[in-house]
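Yeah, one chain of the complex is gone here, protein chain that is, but the others are all in their spots.
Order as written gives the chain letters A, B and C; numbering starts at 1 within each chain.
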Amino acid sequence: MDIGFIGLGNMGGPMALNLLKAGHNLTVYDLSANAVAPVTDAGATAVNSVAEVAAADPAIIITMLPASSHVKAVYLDRDGLLARVRPRVLLIDASTIDPITAREVAGAAGAQGNAMLDAPVSGGTGGAVAGTLTFMVGGEGEDFERARPVLEAMGKKAIHCGPSGNGQVAKVSNNMLLAISMIGVAEAMSLGVGLGMDPKVLAEVLNTSTGRCWSSDTYNPFPGVQENVPASRGYTGGFGTDLMVKDLGLATEAARHIRQPVVLGALAQQLYQGFSAQGNGALDFSAIIRNYRKEQE
Amino acid sequence: MDIGFIGLGNMGGPMALNLLKAGHNLTVYDLSANAVAPVTDAGATAVNSVAEVAAADPAIIITMLPASSHVKAVYLDRDGLLARVRPRVLLIDASTIDPITAREVAGAAGAQGNAMLDAPVSGGTGGAVAGTLTFMVGGEGEDFERARPVLEAMGKKAIHCGPSGNGQVAKVSNNMLLAISMIGVAEAMSLGVGLGMDPKVLAEVLNTSTGRCWSSDTYNPFPGVQENVPASRGYTGGFGTDLMVKDLGLATEAARHIRQPVVLGALAQQLYQGFSAQGNGALDFSAIIRNYRKEQE
Amino acid sequence: MDIGFIGLGNMGGPMALNLLKAGHNLTVYDLSANAVAPVTDAGATAVNSVAEVAAADPAIIITMLPASSHVKAVYLDRDGLLARVRPRVLLIDASTIDPITAREVAGAAGAQGNAMLDAPVSGGTGGAVAGTLTFMVGGEGEDFERARPVLEAMGKKAIHCGPSGNGQVAKVSNNMLLAISMIGVAEAMSLGVGLGMDPKVLAEVLNTSTGRCWSSDTYNPFPGVQENVPASRGYTGGFGTDLMVKDLGLATEAARHIRQPVVLGALAQQLYQGFSAQGNGALDFSAIIRNYRKEQE
Partner (left out) sequence: MDIGFIGLGNMGGPMALNLLKAGHNLTVYDLSANAVAPVTDAGATAVNSVAEVAAADPAIIITMLPASSHVKAVYLDRDGLLARVRPRVLLIDASTIDPITAREVAGAAGAQGNAMLDAPVSGGTGGAVAGTLTFMVGGEGEDFERARPVLEAMGKKAIHCGPSGNGQVAKVSNNMLLAISMIGVAEAMSLGVGLGMDPKVLAEVLNTSTGRCWSSDTYNPFPGVQENVPASRGYTGGFGTDLMVKDLGLATEAARHIRQPVVLGALAQQLYQGFSAQGNGALDFSAIIRNYRKEQE
């Protein structure tokens, strides 16, 4: 299939490579020549602007961008995608942005006859490389079915979350819960160990009890409890604190928009914001446990 | 085996019945004649004081009491267990109390030659009746092994959590995490549904993603998402809000004792305390979602 | 002096009337004819667009608008103020908006030779009518001096807070602290009265001790403690909960922008957001004490 791809960063680059591997033809664009090189080396055709991607007339165009402002610019600018794309081309935005902007842009696309899906991912750069991302997708069911084979070339799962914007809704809801759970596990582990329990025994109890969660059984933040998690390698790799700060910002902003209180969510945002301000923005988000205990080394 | 049992309330009563079913001989005591009746009907011998339980010379004495003050009274009073019990009798306190008191009482018992285990349970009154409780046990390993067959007559699992007090530590750590997760799920579900998602689809996304936890996949607080949970029957049954308030009080008090911050834990305590103050103390603790959304009926 | 005035709502209307009273000539514009009528009745000249206000060539133009989006539109639109205003006209935006937008718009004005001040007010609609507002002003010192007599025709005080945007910074910082203090007083009064103190005696102690604050000594939220405050008239009048929700949104958003944690500020935002979601948005913000105690009536 002929596919356009805009945004070849840490996530977009490997995603594009997986599409090439699956045999698709790619027309790609990124501001950074360094980002473009590995993808053209693997067989993609590079062009010099968003408008030229549209001009190459692909069946599907995928965008993977850092934030709402970039998405708005790429889609809505005078020389942006919507101004240049032909009718019936399917647009897929895999960026993580706020649901309100996602719906706005999709509405503009739909008004001129272009179906659009919001399809944010989870799985991180590791999942992007390995092709094991999960896509949470908002949009019409038939468009989702049309996109599915392409999404599955980049990930292991695509979930249809309902109409436009719901991919973003699912992502911010999940990640807010993740942040809360992670801090909850950090507090429970710190409390139990501080009161005299062995961390591995405590983790085992939690994991077989009602406190069980992904942050305790798959990604435990306490050093030495699990192998192959950031906590066992100095909180390197994984899902960066600053990305969590960004997602919590999207969650609380969306909550504010609909006047929905999210008390623990807002507190989690502040705790991560403070942790980042202390210079820890690049550490994995499970490092938040350092707020709660000194590491004995 | 000859077993003494003190405290035959909503939890202790059914636990004692399960011991009788397993063929043990029971000498029991409770202040309330109503609580004693079903247990003597089933074959237990009732006596009139704590001291008489000790005088019956059982091999093991089990206590199941509401709070630290009762445990102190039953064990440490002038006519209490420690004053009357013979050496080598194994003492098991299944009450949920603070770890510091648990260690104090166990220390006093040990000083006079009585091994003591703290063995708080999870599983609620349903688990007590069905014999499917989980025991979290603190104390010496050999005493744990001696107690294990008796505990397994009342529950499906007994976990040795380390030295004295650690059963209580495991319980308060787990339940603090549970309270945090439950509120987290309540907020994430309310946010996602408020932003336009179907609650069942959102739950499915959370349950297969990094937000997954017992409160989302086994005990979802959103009405209509799961069958056979309190949320689907008006938040009746289950684990009462006031019990959660009690456990959060134990957790934050223990944290204060060791100067351990538990930020989300303390906030969860206040949210439950406020919810109880509004008259909801008897509802299942998953009803906290009512703080976040109006029920559409 | 010839003054243009855009935005004649609950605040802007009475402010314009006070300018007329002080003898200034006013050219005014508002979308709503109802809002314009009382001001033209008092002697102002109404025009039909923002551009026409600029065309009337006043020495100073004042805007009083609900939110950032309106400010951006009025100043930056194709037919907006900046496109039409002559050089050297002094622009004063009295709206409460985020500091980042305020600086952006002032920067655009400055680039074309128009000095601009941000001058949000405190004092509410009562202060607007009585001419007792306080203006917190950001911009150059000489521009502030030029504006001062005009501001003092509408208020009792104008404080120069530093360069552009600092008026907004001062306002959001102050109002975030106000929200925190008010909830703090609500909690302290509820706790003390719940434990047996007379509310008036408790207020007196707080007001002569280290807990003293504007929310305790001038605007006490406990019913019956002070006369002539919203708490003594069912929380009507005063500063509405929804306005506080708006200001807390501006504060936490500005904090997020610079990665500054504001833990109590964010929690205050959620508490007010939840209080508003329960249908209390129109009550004075001191009504938050209803979250903490049932009123005995």
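We adopt the following convention: contacts are C-beta pairs under 8 Å (C-beta built on N, C-alpha and C of every residue); 3 or more make two chains touch, one makes a residue touch a chain.
The structure presented is a predicted model; accordingly, all values stated were derived computationally and were not measured.
*Asks:* If the hidden chain were put back, which of B:Gly110, B:Pro199 or B:Gly249 would touch it?
*Replies:* B:Gly249
*Asks:* Check each of A:Ser95, A:Thr134, A:Gln226 or A:Asn291 against the chain that is not shown and name the one that touches it.
*Replies:* A:Asn291
*Asks:* Out of C:Ile3, C:Val47, C:Ile62 or C:Leu178, which is the one that touches the chain we can't see?
*Replies:* Result: among the candidates, C:Leu178 touches the missing chain.
*Asks:* Pick out the residues on subunit C that sit against the missing chain.
*Replies:* 99, 122, 134, 136, 157, 159, 161-163, 165-166, 169-170, 172-178, 180-181, 183-185, 187-192, 194-198, 201-202, 204-206, 208-216, 219, 251, 254-255, 258, 260-265, 267-268, 271, 291-293
*Asks:* For subunit B, which residues lie in contact with the unshown chain of the complex?
*Replies:* 245, 249, 252-253, 255-256, 259-263, 266-267, 269-271, 273-274, 276-277
As a working rule, only the chains that are shown with their structure count from here on.
*Asks:* So what's the Cα centroid distance for subunit A and subunit B, whole Å?
*Replies:* Distance between chain centres: 39 Å.
*Asks:* Taking the mean of the C-alpha atoms as each chain's centre, how many Å separate subunit A from subunit C?
*Replies:* 38
*Asks:* On subunit A, where are the residues touching two or more other chains?
*Replies:* Residues 255, 260-263, 267, 271.
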